[in-house]
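Structure provided below as structure tokens; questions to follow.
Heads up, one of the protein chains got dropped from this complex, but the rest are sitting where they should.
Let's turn to chain A:
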Amino acid sequence: MADGRFFSTTKKGEVAEYKNDLHSLDRKSQKNAVKRVIAAMTVGKDVSSLFPGTHNVVNCMQTEDMELKKLVYLYLINYAKTQPDLAIMAVNTFVKDTQDPNPLIRALAVRTMGCIRVDKITEYLCDPLQRCLKDEDPYVRKTAAVCVAKLYDISAEMVEDRGFLDVLRDMVGDANPMVVANAVAALAEIQASSSGPVFVIDGAVLTKLLRALNECSEWGQVFILDALAAYTPADSRDAEGIVERVAARLQHANGAVVLSAIKLILHAAKYIEDAGARAAIHKKLAPPLVTLLGAEPEIQYVALRNIDLIVQSVPGILSHEVKVFFCKYNDPIYVKTEKLEIMIKLADEKNIDQVLLELREYASEVDVDFVRKAVRAVGRCAISLEPAAERCVNVLLDLIQGRVSYVVQEAVVVLRDVFRRYPGRYERVIAPLCECLEALDEPEAKAAMVWIIGEYADRIDNADELLEQFLEGFPEESPGVQLALVTATVKLFLRKPSEKPQALIQLVLSYATQETDSPDLRDRAYIYWRLLSADPDAARDVVLAPRPVIEAAADGVDPALRAELLGELGSLASVLHRPAAAFTSAARLAVRRASQLGAGGVGVSRSTSTAADEAGGTAAGGSAGGSAAATPHVPTPPAPVPDLLGDLLDLGGADADAAAPAPTQAPTTHAAAGAPDVLDLLGGLSVSNGAVFGADAGRAAPGAASHLPVLLAAEAGKGLVIRGGVEREAGGQLAYQLHLENAGAGVPLDGFMIQLNKNGWGLVPQSQTIPVPRLAPGASASARVPLVQNPASATPALTPALQVAIKVSQLGVLYLADAVPLAALLREDGRTSPEAFVGEWQALPDAAEQARTLPLVIHAVPAAQASLEAARLFVMAHKSVPGAEVLYVTGAAGLPSGQRAQLLLELRFVPGQRGVATVFKAQETSLAPAAFDAVAAALS
């Protein structure tokens, strides 16, 4: 029979009916009556009058039936406070139960007594508790351990007087892991509300806890791991020991165990001196962090908020995992938002194309709020990642041209920040922006647009007409837009002091000084008016001063707070990104106040980043808003006084012409480094891998093919001739250059794809698609496949061998073997200092040394130096010894992990004579043959 029916009684007189049943001697009807009482209690009915004759409760308590006993106890816990007499009547039964032969009943009694916060009961609790703490049964002991914390909450003195704290401390060494875990939880809680040292974790306690950790329940593991985070390792070795012992927890199915283990490991790692060992530990944390995202969305949310903190504190820990944070179509919005936040933080030069492609996709979703965040994310990438700014701006431009109103508005707002970050660089965006003025109806977007028009008034031919459009509705605009309009009109007038701007400024200033009610607006207008009439040159100096460039790294949690939160991973503070003190003490106050007033339900929700973001964004129009929006986690209070001051400070002092950048600068200087972006722009930017790389291929094509070796001849390649090799391009981008010729397949070929097997350098193609058009018989094409290094695709041995597979729709998969030239991996920043060179040379053991005489002729040192350095082999020193010249050369190869392998070389030769005695020395001895090849290639 289901218990659900107890919920459905609504008829009158039911209370009387319960009473009858409760008085009944029949067990069954008695039990049913208690169930009904509990059900009524659950739905909020007052059933406290139901046990008038207290003997009934005691009668029920004395039952043998555990179920009935537990139900009555539940009733007592709920009503003991309002009916202390009831509780007192029950005391004897409780005390008797704590001596029951059945350990379950002993534990139940002591557990329940601890929950009844009535002084009389508490007095009687101490003796049974003392007994239960020493009980022979671990189940009773673990219950008693928690009960000490309950008692401490009611009366700290009683716990101290009875010496329960010492007993608890002894229990940390109990043979039963669950007793240990509960003792730890109780001690940790008591410590938190006590000023003295209650629970000091020293070496001995540490050993006990680590031992219990392996055996106790998942929750017990969390208690212990959380408690251990308060331990300060004695030295580096101690810390390493902790990490080693705790690392196995990373594989636990329970995410809370995993996250607490990560917290402890990050804490211990701080005390490890060897940076290499620390990096290795951090690397171990990436997979478990990612695994946390496999759970329910609510758990994912907590994990993501914590990952956000971790990636800010340990950059690079998840740098290869950005894809994991791509949003799924059906993720809840709160998960999407957090993923977006982490994507922005993980975006780097290697993955930015992928990230942008993804953000572009989000911008076409239906959820307006999310779309706006995606657009904003593109802007934030542009601001924080200078090398990719061009590409980000192109995406924004593309979005603007989509003409979806809210997308355009959001894009305008972020573009204003981009302009402030890179003044004068992206003016080509202004024209398309001006075409969508009519789409702007939100104050923030309008203010941003007005700011842009004012700032670039001399670049926009019809700036006066555009501003005039906005000015038509001036009286109805929101204060932010009005302020922006006043400033922009003044800027316009100062930049183009002609007739129309003069008329506009008179209109605006007279309205703002005479008709408005807003004191801010009026004050600002007066300041401008006086400035302009007193000294126009001074006005120019003040209003058109160059603005300080906004900072990129300002988004995120303040470093000091972050360090604090990192020690509390998993906690509420780490989820809310607020210090614990901020909400726990406030919470206590609020509850007290609410109970004093006898009222509640006043939702004071203080959401974290988003609210601050909005506040910052709308706080002020014009430039003040600009800087606020770029630092979204610092809420700018929309108070009038700081706002005005902010704007005035903004007006610093310098010459307008000096500050004005050349309008054509951007396209020309960026053509070399960012050719694909310019092509993108021309190609209308239907951003797809194929399109972008296709453009690249076009650039690489002419002449590039001739020097590439044949990797697969026509007969082996079923009619396809493949030439290719790994090369390093200017700027350090690695790419697989390919030249494909349809020499005898007889049919047109298409659908080219490439994949690399795991290899020593961890090279993987950025995209599997080879951007070549369909190849008719006899046709050929060149292509470039950008490569990135990924440690996950690296074999342990650093060998140059590279297995390549090329798939063609018509031919299937073709396999070929290639080798990665070391030269391609040598970094532009491979130079080291002469001291470091000598130091390292001496530090390396003889086993790291290899020598070979290369069949080369060097005629003159300067020429040799130039050709070596062109190959990123840097000459550290040149020495003339009797009968020979010696060059000390270094270079650094980029390892898949992102670290570098520093190579040291000594070249000894007689000018003009064949034979260069080369000595190689490096940690990575396997690189010697490749290094000799690289030297030979550079000098021949």
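Heads up, the rule we're going with is that a residue touches a chain if its C-beta (ideal position, glycine included) is under 8 Å from a C-beta of that chain, and two chains touch if they have at least 3 such contacts; residues count from 1.
Keep in mind that, in the parts below, contacts and distances are computed from a predicted model.
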Original post:
UniProt names the one chain left off this complex as which of "COQ6 monooxygenase", "Dynein light chain roadblock", "AP-2 complex subunit mu" or "dolichyl-diphosphooligosaccharide--protein glycotransferase"?
Top reply: "AP-2 complex subunit mu"
Subject >> Touch criterion as defined above, residue of A:V764, A:V785, A:V889 or A:L939 at the omitted chain >> reply: A:V764
Original post:
Considering the whole complex, which of A:A234, A:A431 or A:L572 touches the chain not shown?
Top reply: A:L572
